[in-house]
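Read through the structure below, which is laid out as structure tokens, and then see the notes.
Just one protein chain is left out here, and the rest sit where they should.
Presenting chain A:
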Amino acid sequence: MTMNVIGKPVARVDGRDKVTGRALYAAEFNQSNQAYAVIVNATVGLGRITGIDQAAVAKMPGVLSVLSHLNAPKLAYRPHKGSIDPKTGERLHVLQDEAVRFHGQPVALIVAETLDSAERAAAALRITYEAQRPIIDIADPDARAIVPESGRDHTRGDAEAAFANAPVNLKASYDIARENHNPMEPHATVAVWKGDKLTLWSKSQYVVNEQAEIAAIFGIPLENVQVICPFIGGAFGTSLRTWSHVTLAAMAARVTQRPVKLALTRKQMFFTTGHRPRTLQHVAIGATQDGKLTSLIHEGTGETSRYEQFSEALVASSSYLVSCPNVTTRYRLAALDTGTPVFMRGPGEASGVFALESALDELSYKLNIDPIELRRRNEPKLDEGVNKPFSSRSLIRCYDVGAERFQWLNRMPQPRSMLDGRLRIGIGVASATYPAYQAQSSARVRLLASGIAEVEVAASDMGPGTYTSMTQVAAETLGLPIDKVRFSLGRSDFPPAPSHGGSWTMASVGSAIRAACISVLEEAKKRPSTDRPLEATATTQRDAGVAGRFSMHAFGAVFAEVAIDPDVGTIRVRRALGVYGAGRIINPLLATSQCTGGMIGGIGMALMERTVLDRRDGRPVNAHMADYLMPVNLDTPKIEVQFVDEVDPHVNPLGVKGLGEIALVGMAPAIANAVFHATGKRIRRLPILLEDMLHA
């Protein structure tokens, strides 16, 4: 294998199509004779529908159909749980009964000739409810605590006893706000039935799952559903699951016998398409005077809905990120009257590592040990949670490289010791980690007589550059130049790929493509001259033996510098650096871009993002881009990314660990730690707002 394409900063192969508008997104697949559907959402937070005046709006101009539980087709809702769906509970059945489970639940659907007509009718539809007060606050004593069936508790040694006997200890609690994904592209589906066959042009990070889910909901054979999604305008996890709007689009198309387009509004993106759950966490740490951990207790509770148990790896990293003989982690859920959460970039780890890394930072000041030195003293030799060696772990190297580049040694160690004019300056650091997963994936390669290689996988590209990086893998393996490879994705009739999340796309899809390319080359050797295309399909997954022998994770060190106005409290990130050991980097240009975006997401988590619910009816009050703040350019002045060389022969044949998730992990604690360094004030609630700084 010649190494001339992998590792090179190849520009996006789809970049020209994107900037010229030739790349089509779900809502742009307009069909002739297309009708438009608009969802009507519940305006109460819990209760039931007592009346819907459908007749009044059915007569409005352009209205084709008004659907609610009163007249909507009863759908099969056959059992189906894809890898993303919660294992416990049952998905929302839409327009099937009178129950309102949360504010914003779809309760009716208007289908009309034009979007305007549908919107008008949706606004005019009068619905009456019998409303109850919802429980929407995770801290509400009436919220039902659940031990999740996914069971992620971990115990080694006796953490309680070790904590009680520790020479130094600390306890702290952390509260992280609910976040919504807010990608640029809203959810959208264009649905077309031809007889019993359904085609969906639909925003999805997992087209084969959307195919299976819709087939199950409508009770039709899998092969009758085709899902197409060539481009995604950002997703961050919100398009991993197939939400109710996809069902509604297909229902509307079936009822009206017309192609139907359904796109969510920005406000609707806060209702039924998942969110990063609010979490409450408690961390207790015991240590020796020289900073060696003797006890770590990490407990966390996350929001879920009443009808499904959404769980994520909130406290999991505390079992392996630091060395400690006595560890207990506990993960619980609080069932609320809300829609089911879903994975949001860096799911679990981003929230859990905030708590652990904030506590470690606090310990470092208590012991008067440099925060990086504290991590060094607690660097494990193996994954103590599972008693296996790491396939590779470059955390300390990331700290060393980052400390040098960020000029850590120029930092004054004492809190409140650095000033720039009037501004208080703080520099903080935190670890980042995320598992290096690999899932089963297939890929097909066709070598044409013209010298072109066609590669097909039902994968997705929500922005990291899957089109480009997979083209590189195929070109490298086949020994072809980039422009001889045509890589296609986003169709459910292509060889199946796993969900486009969890930072496993390159490990999974890339490995399958590599295997298919190797296989087609062998085929070519057998049939050196032929006019017919040569084709090979391969399916790969992680070698079970290797998986049993090693613990596989990516690690990173994240640095942040903040400037805080001591009078009015404004907090601005001045510069940030993320250094990652994530195996082989297929394309440093894309990888840097991906990490920059993840770090900016972390700035949002640290300083801005929160979905605020009205306690009276569970309404997301700031469901608007002017009110749900995310960083803009001025908030992200200097973001730098660096990768340490890391050769991992175990994770997968490509040696890659994935980057999308880890890039958001670590940023929020680095910022919170910098805020402490600047002000001496420890903020354990995210986002940290200027009002938190007024007495700092």
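What we mean here is this: contacts are C-beta pairs under 8 Å (C-beta built on N, C-alpha and C of every residue); 3 or more make two chains touch, one makes a residue touch a chain; residues count from 1.
As a working rule, contacts and distances are computed from a predicted model.
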Task: Complex member absent from the view - protein name from UniProt, among "Ring-1,2-phenylacetyl-CoA epoxidase subunit PaaB", "Stage V sporulation protein AD", "Predicted Zn-dependent peptidase" or "Xanthine dehydrogenase family protein subunit M" - done: "Xanthine dehydrogenase family protein subunit M"
Open item on the list: Touching the hidden chain in the complete assembly: which of A:R133, A:R572 or A:K681 does that?
Closed with: A:R572
TODO: Could you tell which one of A:A55, A:A544 or A:V632 touches the chain left off the display?
DONE: A:V632
Open item on the list: Just to verify: which one of A:R405, A:H624 or A:K638 makes contact with the chain not shown?
Closed with: A:H624
Task: Residues of chain A (touch criterion as defined above) contacting the omitted chain - done: 43, 116, 119-120, 123, 422, 565, 567-572, 607-608, 612, 614-616, 619, 621-622, 624, 626-627, 629, 631-635, 687, 689-691, 694-695
